[in-house]
Every structure is written in structure tokens, then in C-alpha cells.
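Presented below is the structure to which this report refers.
Note that one protein chain is taken out, while the other chains of the complex remain in position.
On to chain A.
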Amino acid sequence: MSALTLRLREEPPERLDLSGLCAALRRDGPLSIEKLPVGTSRMGLVLADCFAVSGGDASDLRIEGGSPRLDGVGAGFSEGTVTVEGPVGQRLGAGMSGGTLRVRGSAGPFSGVGATGGLIEIHGDAGERAGGAPYGAPVGLNGATLVVRGRAGTRLGDRMRRGLIVTDTAEDHAGTRMIGGTIVAGTVGAAPGYAMRRGTLLVGGHGPLISGFVPTGTHRLVFARLLHGILRRLAPDLAGLAEGDLERRAGDLATLGKGELLTPRR
């Protein structure tokens, strides 16, 4: 059986909400999804109004022709593979619990919110609060792995609770209000870890630091060796960050202060 393929007919005339797609596939199978409501306006668009559907293997879902107006792609996804050839909108992989979600384009804000398992890979840039919590959400990323090959926006991993985020570059306020988990970045902007309670930031370079982080010495950490093996697989260019001695700062001491900012020894 060939991959279940959704080919976008044209740029959507409104934002489309695909957050119910994975649940519908699990519940009713691929035959029923053409009538799945996806519109967000009074026009009442269903999936078949915007996508040509072919194939039938729901464990290999392909979306050909992305758009920044496709929200909730891969939301609630639990097993198999989803591949998007193009950009997507907000809340990519929200609440995902397993499987692999690949976007060969950029993503809007709040990628991976509430995702408890699986791998989300964004080949382009990610919008604000990737792996972070939008308004009203209790936590951001919650156990999944999020890889951003391009540039991540502000507040990467805001209120993240568990899991791993890897990116080459992140803007200001990476790791704000973190509750737990790990963020690895080649460089981050200003004020990383603001109001961070627990968790780990491992960065090659950073903008101005807040004074809530205090040096606690240079360490060779067993955790870093384990992380090095994972990074070699996910992002070989960044694996070197977890090699050798690491300078450790504890913070944010304005709050609980059980988080840490690690940088390679100069």
C-alpha cells in the first residue's frame, strides 16, 4: 500500500486546522478523512476542498505543498511518519506522543507544545516559542525531541518541562521559565534562561546574560557524554559542544535556581 498523500490544491484561502487529522485517521481510517472539517471560517471547508487525497498507508502520511496557513499538522500523532514538503503554521506536532514528524520548510510558532514523545524535525526556521507554551498551555515541550535546522525564534523552550531541543541558532530569551529538559544551541541571543527553574541549556555562544546565573566551576559531566552520543545522531555539527570540559553556571537564582547554563571551556 502506498503512502497516504495529501496534495495541497492551492494556497488555502483561510487558515486550516489539521489538528484533528491524526485522531480521525486512528478512529475512522484514511477513507473518511476527505470529509474532515478543517476550515476556520464560516465557509465550512473540509479536507477534500483543499487537498487531493491518494494512497492509503496512514503510517506514512505525506503532505505535498505546505503553507504557513496549515495549523496543527501532526497534532496528536503517535506512530509512523509524517512528512511535509513545505512550510507549516502554528502548533506543529502539538500533543504528539510518538513517531517522526518532518517538515521540509519553516514552521510557525509553538511547535511541539505539549508533545510527550517522538521526533519533530524542522528543516527551515521555527517561529516564536518553538517547544514553548502558548497562552494558557500548562507546559511547552513535554518529553519529545525537537530539532530545528534553521533559526529558532524568541523564547525557545519557554516553560518546557521534559525532552530535548536542538538548534543551530536561537534568538533572545531561549529557555525562559524552563521547568525541565535540555536545550542545545550553537548560539542563543540575550537573556537565556530567564526565570528558569530547572533544566539544562548547553550553548556554544550567547548574548548578554542575566545576573541570575552564577559560575559554579568547570566540569566534565557524565550527562554530557550521553548527550554527545545523541547529538552525533541528531545534529553532528553540534556534537562538539558536549565534548570535553564545560563551564557551568547555576540559575536563574531569582527563582528556584536549579537550572544550569553550560558552555564549552574557552
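Going forward, a contact is a pair of C-beta atoms (placed from the backbone, for glycine too) under 8 Å apart; a residue touches a chain by one contact, two chains touch by 3 or more; residues count from 1.
Rule of thumb we're sticking to: contacts and distances are computed from a predicted model.
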Self-check item: Name of the absent chain as recorded in UniProt (options "Formyltransferase", "NADH-quinone oxidoreductase subunit N", "ATPase" or "ABC transporter permease subunit")
Solution: "Formyltransferase"
Quiz prompt | Touch criterion as defined above, residue of A:23, A:221, A:239 or A:253 at the omitted chain | solution = A:253
Exercise. Quick one: say which of A:159, A:206 or A:248 touches the chain that got left out.
Key: A:159
Quiz prompt | Touch with the omitted chain, as defined above, among A:71, A:125, A:168 or A:260 | solution = A:71
Quiz item: If you put the missing chain back, which residues of chain A would it touch?
Solution: 13-15, 37, 39-43, 68-69, 71, 90, 109-110, 133-136, 159, 172-173, 176-177, 190-191, 194-195, 208, 210-212, 214, 252-255, 257
